[in-house]
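Scroll down for the structure; my scribbles are underneath it.
The complex is shown incomplete by one protein chain, all other protein chains being positioned as in the whole.
Letters A, B and C mark the chains in the order given here, with residues in each chain numbered from 1 onward.
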C-alpha cells in the first residue's frame, strides 16, 4: 500500500470580464485509490460543488471568477492499493469481447490520430506476441525515439507531430504511445497525475501525464517517459487524450503562473505504507 | 409525428482470416424516437447481441466473421416526435451551468480541431447574439463556403482540411460546423442518419451525417449541407465526430460494396403521420 | 529617390565544434538599388567572399566559425529609384507569356502551399478584374483577417497554419499573401528588408518580410502587414519563401541574441533625397 500526500497551488489573474474555469485537480475516488483526506480552498469565490464522471471517476469543479486574482489550493492524502499482476500472463482482448465502455479508447482522438499510423504500427509491432510485452514494446519504442525537453511542444502538438519532431514533454510521450496502441487495436487512454520521483534536474514537481492500456480485464499503467516509478502515480484525470483531461480548461482572458506542486510518500512499516518502487510487474488501479 | 421506414443492406468480403466488425446501424431508441418494429439478419453468422450506450443511446452489434462473404440486412420503422421550439427563444448556456455529460462536446476531437479555430470563430461569430441564431449563422457560413462533391474527401479528412479545400461530403460539413461551434464555446456533436429527401441527382440514398448543438437544455438539430429536411432525420449513431459514430468499424482484411439503403416516410392523416417538411423552427430529438 | 542608411549587428555563440553559417544580410545590388557604400566586419574570422545569385541578385556570405563568440556587423547606404506606375494600368500576364525565370514563383513552396488553396482563392478573388487591384484585394484580405502578434509563430509555421490561426508576424502575412496569389495564378515571391517606419510600439527595428507580385513585366511591391511605407523597403534577400531568404541559415550548435538593427532615411532637398512616403501607386524595384 502506498500513501501519497500532495498539494497543488494555482494562481490566475482574470484580466477582463468574468472567466469560466473547469478544474480537474481532485484525486479520483476509485476502489483502488481511497481519498483519506482532502481540502480545497478557492479565493475569493469560495469552493464550488464537486462533480464526478461515473465512468472515469474523474472529479471536476467549475467556477466563474470576476476580473482580478484567483487562487486555488487543493491538498489531499490518498492510499493506493495496486492490483499487481505477472505481466507475462496478460493478453490482449479481441474487439468483439471488449466491454462497450472501453471501445471509445480504440478510436482516434484529437491528439492521438491512430487512423494515420496503422502501417507504421503494423510494421513495428505487428509481428509481436499479443499481450503486455507488446504494449511494453510500444512504450520502449516511444521512449527510445523521443527526447524529453521542457517547452518543446504546445497545446496543439499531436502524436503525428511528435513522430516527426522526436521531442516533447510527458503529454507528448503519452499521446504517441496511445496512438500507437490504438493503431495496434489495443485500447489506450490518457491519465494525469503528479511526477513523484522525477529527477529534480527536470525542474520543479509538476503534473504528469501517463498511459493506461486495456489488457485482460483491467487498465494497466505505463509511463513512456520512464521518469517516475509507476507505483507513485496518483490518478487525477482520465480521458481519451489531453483534450479531455486537462487540469484546467479556461474560457476567458486569463494569465497564470506555473502551478506550484509538492508531493510526498509515506514510509511507515507500522502502517504498512511503503515508498513507491520501480518494478517490472503489471500495475493497475482501474478496472 | 413522423414515421420513417428504412432498410440497410451491407455486403463485405473477408479476404483473409477472421475479421472483427462493430456496426452502428440500429435506430437509436430514445424518448423521442420509438422503434415500432425492426429486423436484423446477419448471414452466415447469425445475429449477435445488441448493446446500447447509456448516454448517447446508440446501439451497437459486434461480430467476428470468417473468410468469405458477410451480408447484414437491417430494417426498421420508427416514429419520431420532435420537440419543436421557437428558435428565437433559445440561448447558449454558460460553461458553468452545462450538465457534466455535455462537457466533452466542448473539447476538440480527431476531426474537429476546435483548439485551432478560436481566432477565426471569434472574428466571424464573436459579435453575434448568443443563441440559436448564432449557431444558424455558423451553419450558413459552412454551407456557403463548402461545395458538396462526392468522393472529395476520405477517412482522414478533418475540419481543418475542409477550411482549406472548401469541398467535402456531409461528414466534412458536419465536422467543420462542430469545430466552429466548439471554438465558440457551444457544445456540438456528430449524428448519423439517412439522407431522406435529398436530391436524387446527388446519388442513391445513403447514410447522412448531421449536427446537434446544445442550447437551452436540449440538443438541437442542424444540417449544414442543407440537403434534407431536418424533420426526416432518424438518429442512428451519436458521437464527438466520425471517429465515434461510424456505421461500420472494421478490423481485418475486408472489401465491401457501397451500402444499399432505402427510406420512406408515411403520409396518413388517419394515424396523424405527416411527411417531413422543411421548417425554420428549432427541432430536437434528444435532451 | 530615397537614400536609406542602415546597420545590422548580429551576435552568436557557437557552443560545440565549428558551425557553418550562410548570411544574406547584404543589400542587393540591382539597377534600382545602388549600394553607395557598405562595410562588413566579421569577428574573429575576418570577412569571407561575397557571392551573388545571378537571377535574384541576393548576396550571400558563408563562413565556418569555431567554438566561441561570433560578431557580424554590416552597414550600408543605398539609393533606391522606384519604378512608379499607375496601378490601374497593370494587368496580370497569361501563363503562356510569363518569362521562364518567373514560372517557379507560380508553384507551391514549403511555406506557401498554394496547391491547397485553389477553391478558397477562386471563391474570394476569382470574380475580380485581373490586375493590380486583384493583388491589392488579396493583400487587404490577408491584412483584415490576420492579427500581428510578436512571438505568435515559429520556423515551421506555414500559410495553411495562418489561415487557421489568423495570427502571425510579417513572414506569416507574406507567406499567406504569396500562397493566395499563386493559387490565383499570379506569380509571387518573398523579399526581406528592414521595417523602416514601423510603429515603435511593435518593438525595436527588425528585419521585415514583404511580397512581390508579377504584373505587366515587373515585380511590384506589396506589404500585407500595412506596417511600413513600401517606399522605405530596402531589398536584401529574395526567394520563394522564408526557406530561401533567411538572413541567417545555421548548421551547428549555436545560441544567439536578437539582431540589433537601425535604419534612417535621408531628407535633403539639395540632393533630391526625400523621405519614404505612403502611396497608392504601384512601386517596383526589380524587373
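Things worth noting here:
Heads up, the rule we're going with is that a contact is a pair of C-beta atoms (placed from the backbone, for glycine too) under 8 Å apart; a residue touches a chain by one contact, two chains touch by 3 or more.
Note that the structure is predicted; figures quoted are calculated from it, not measured.
Within the full complex, the chain left out of the display contacts the shown chains A, C. Of the listed residues C:109, C:205 or C:225, the one in contact with the hidden chain in the full complex is C:109. Here the missing chain is touched by one residue of A:13, A:116 or A:264, and it is A:116. Touching the chain that is not shown, out of C:20, C:140, C:199 or C:268: C:20 (per the contact rule at the top).
Although one chain is not displayed, its contacts with chain A can still be listed: residues 116-117, 119-120, 123, 145, 147, 160, 163-167. Mapped onto chain C, contacts with the missing chain fall at residues 20, 22, 51, 53, 60, 62-64, 94-96, 100, 103-104, 106-110, 113, 115-116, 155-156, 185, 243-244, 249, 251.
By definition in this document, only the chains that are shown with their structure count from here on.
Separating the centre of chain B from that of chain C, both taken as means of CA atoms, is a distance of 47 Å.
Chain A and chain B have Cα centroids separated by 31 Å.
For chain C, no residue reaches two or more other chains under the stated contact definition.
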